[in-house]
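Here's a slice of the assembly, chains where they normally sit.
Think of it as A, B and C in the order they're written, each chain with its own count starting at 1.
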Amino acid sequence: MTTFEALYVPAPLREAVSDQAWLVAMLEAERAVARATGAPVPDEVLRPEDHDIAALSEEGRAHATPVVPLARALRARAPAAHGPATSQDILDTAAMLVARNARSLVLAELDGASAAAAALAEAHRSTVMAGRTLLQQARPTTFGLRAAAWLVALIEARRRLVDARLPAQLGGPAGTMDPELTARFASELGLEVPTLPWHADRGPVADLAGALDAVGAACGKVGLDVVLLAQSEVGEVSEAESGGSSSMPHKQNPAAAVLARACARLVHANASLLTAGDHELDRAAGAWQAEWPALSAALAFAGGSAAAARRSLEGLQVHADRMAENAHDLGGDVGAAKALVDRALARYREQQ
Amino acid sequence: MTTFEALYVPAPLREAVSDQAWLVAMLEAERAVARATGAPVPDEVLRPEDHDIAALSEEGRAHATPVVPLARALRARAPAAHGPATSQDILDTAAMLVARNARSLVLAELDGASAAAAALAEAHRSTVMAGRTLLQQARPTTFGLRAAAWLVALIEARRRLVDARLPAQLGGPAGTMDPELTARFASELGLEVPTLPWHADRGPVADLAGALDAVGAACGKVGLDVVLLAQSEVGEVSEAESGGSSSMPHKQNPAAAVLARACARLVHANASLLTAGDHELDRAAGAWQAEWPALSAALAFAGGSAAAARRSLEGLQVHADRMAENAHDLGGDVGAAKALVDRALARYREQQ
Amino acid sequence: MTTFEALYVPAPLREAVSDQAWLVAMLEAERAVARATGAPVPDEVLRPEDHDIAALSEEGRAHATPVVPLARALRARAPAAHGPATSQDILDTAAMLVARNARSLVLAELDGASAAAAALAEAHRSTVMAGRTLLQQARPTTFGLRAAAWLVALIEARRRLVDARLPAQLGGPAGTMDPELTARFASELGLEVPTLPWHADRGPVADLAGALDAVGAACGKVGLDVVLLAQSEVGEVSEAESGGSSSMPHKQNPAAAVLARACARLVHANASLLTAGDHELDRAAGAWQAEWPALSAALAFAGGSAAAARRSLEGLQVHADRMAENAHDLGGDVGAAKALVDRALARYREQQ
């Protein structure tokens, strides 16, 4: 249903948040339930190819979750399947597994963007350009410092995303599961052990959403600045593979920067839903069921925004002569720009 | 990429906002350009089966729009294709065509929900129940009046959705297209003629998004109230096909009401993006490109929310005895509840 | 608590949404209750100067509404006061009265902005400038057409705001009030008669919020374009009273345009709350009580955004020579720009 998804999101990330990926993750969660409880559920019962996620979604409509028909199908073949789990245990755990896989892809794009920003900061530490406040020329700065500012924001976003905890969920129908069982379950999957079941306490989801929003904001900022510096009248940067226009083939559109911004807006909208709370008592009647599409979208578009920022930065053409020309009347005093670039690069090296 | 979409959205509506539907709509827009300009573009150039929307999205990434590769493909076969249009003309017009088709499906679900609400209002105009404010019992009301309140909100949302204008877009690269040509183009498609090209003035999109949000709010309200009245301790309604639980087969979950609420939240998140403005000069560099997935999602989830509210209401079991019991201590004075139900039903009949 | 409010909002509008204005409106609603029911409540009981809204807010905390202590104070002096009303009747009606007053001020600012946009469209119908898409020069247009596009968006926003219904609320504790009494009450106040009490069906609030958001979007768009055209490197417009900088007195900041954008963001955030629904049964336990500050803010910032757009446009310096220079390489074919300006101006004259 996401329109033109290949336009925004790299293929591996599309797969990582696809319905098939959710199905695989749900089955992985079911397998871990069986292992943690020692229940006899043969691996062949848990093969994704035996289940049809579209059909499960369709059947799941009557239950407001695809796990009810899934658990029924599993139990038909292995009565011990699903064990003491409740459907939310499977779905929340699957969400964290999907998030873990997707996160690693988002981080790879972010790292590419950071490396490109760092290279620009390094290469242009002495490239004077106009500082612009309220889009008016203010005082001179360097393009290296602009790139360093992007870099620091990308690093910060990375840190938040890495720090987001991804806990397992195994609380059972009323959230009263023995924590030792939950710990075994979490360990099967390599997920964190939560203090308590978090069926209706969505801190982990909200933290993750906030981190993805930070990724979008950092990448969208790169996109915004590139778009502004690439304006015809400014002409200080251009993208290597500038996009064409259907009616004006000569035009040089900073297409990657534009997509970084578009994706950032889409992350923000979905993150806003994921941080809105309002989960009733021990399982929400609506707020929880709204999370799945929003989480997939937030992950995908965060990665889309990072990939686009990376593409924009990796191929960025910097027109230093135009920068010098534009900044001509401002004098050449760039203050401590060099020292600041060094600070940012030192920070970058530390976190690697 | 939308997770579990069959869980939320009826099949016809999923198709109506699918990438294939967007492709068909884009080709319809291209055909109307050819007809309005009298350009020789044979119909067989414009067959959806000759184009692959996934590939166009992929190629379109370099241009931040799938129309650049589409127009190129069309011109390769018919040099006059695409004519004086700009890519945004095709996409905005396609968006309105997609919206028109999807809207008729949303309205059908809304009408079903309204009919069900009207029937409940009629049937239960004398069924006394507790009025509840801040979720505390207050004074008596009737279930008919509760249903009548749903009905009025559904009618209002319908009116807003019907009133949303769906204008054609044919402004050309800088929005300076001859309005007579635009009028011919609009007439080919049965869309409204805009006062001016609206490339960066997104009133039409925002109005539509607001109307879809109103649909979500009205249907989500039905869901919320059903969930509350269906609580174990309240027990005043239940859904005919109450959903089960993977761990507690005896449970009677109001699954449709829950999904109505989930969809409403998803509409709201996407509508918020579509009303946020910030479109630069003659075509936005990011805000516009973010609209396509958000518009599809807003349409789909609005319909999902209406379909779920309809399903919930059509099969709603009303436990009048339980209502009477719960309201026992409040006395039986329901004021003008009957007259109010009549007002609502009269209003309903008028708009039909 | 709104920081630096005089920076954003004109004084009359600040007063129109002040706590004092809410108090006056609540007392007006109480007076109309008395009149509609024929209850003996002397006018001197309802004098604003006898009540302290800060104290009522403080006392109201224990009840989650300031109307409980207000009604108590009124009844101490006139036992018939407050009559059959419930606290939400008073507050919702007061909200509509506050909205009505504030709306007229917002409309006045909007009208000023529209008049200024119309004058620019008229004066510059032949002033050639570069059309810019994705912030790249595309094809020529005229500044008159840019101004005409602002004008049409301002007119549309005006229409939505004027169309927003402002119904009275008099439902009593459970929303079962005799509609004839409600009609008398509404007529006392010159407000619309609702089909049903709308205690938990917030269509009227959401419609109003959507209209205010449209005002913000239209005015924020003016701000965005002015900021972009005023860039040092573009230099095509400047504000008459450009703002200075604390560190660079020579700088010419388009301060009004900047504030129009800031206000638009603040409207959008508050409108998003007001359209989010989730009002339980016959009176919400949280969603309703969140509306008051959000409604005041949405009204005030919508007006702030209109006032700022107006200020920006009324004093806009248009540098036609610079426009010509920037557009030099694009040729001079501005298509049907003149005809389009005429369409917009005709539309403007019609709605006056």
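Criterion: a residue touches a chain if its C-beta (ideal position, glycine included) is under 8 Å from a C-beta of that chain, and two chains touch if they have at least 3 such contacts.
In this text, all values refer to a predicted model and were calculated from it rather than measured experimentally.
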Quiz item: In total, how many chains does the complex have, if 3 are shown?
Solution: 4
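The rule is short, and it goes like this: only the chains that are shown with their structure count from here on.
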Exercise. Report the chain closest to the protein's overall CA mean, measuring from each chain's own CA mean.
Key: B
Quiz item: Once you find the CA centre of chain A and the CA centre of chain C, what distance in Å lies between them?
Solution: 36
Self-check item: Approximate Å spacing (C-alpha centroids) for the pair chain B, chain C
Solution: 26
Quiz prompt | chain A: positions in contact with at least two other chains | solution = 227, 245, 248, 253-254, 258
Exercise. Over in the complex, which chain C residues touch chain A? Could you list them?
Key: 130, 132-139, 227-228, 230-234, 245, 248, 251-254, 258, 278, 326
Practice problem: Please give the residue numbers of chain B that touch chain A in the complex, ascending. | Solution: 1-9, 14, 17-19, 22, 53-54, 57-58, 60-68, 70-72, 82, 84-87, 90, 172-173, 220, 223-224, 227, 241, 243-248, 253-266, 268-270, 272-273, 276, 285-290, 292-297, 300
Quiz item: In their shared complex, at which residues does chain B touch chain C?
Solution: 64, 86, 88, 131-135, 138-142, 145-146, 148-149, 152-153, 156-157, 160, 172-179, 195-197, 199-203, 206-207, 210, 213-214, 216-218, 220-221, 224-225, 228-229, 264, 268, 271-272, 275-285, 334-337, 339-340, 343-344, 347
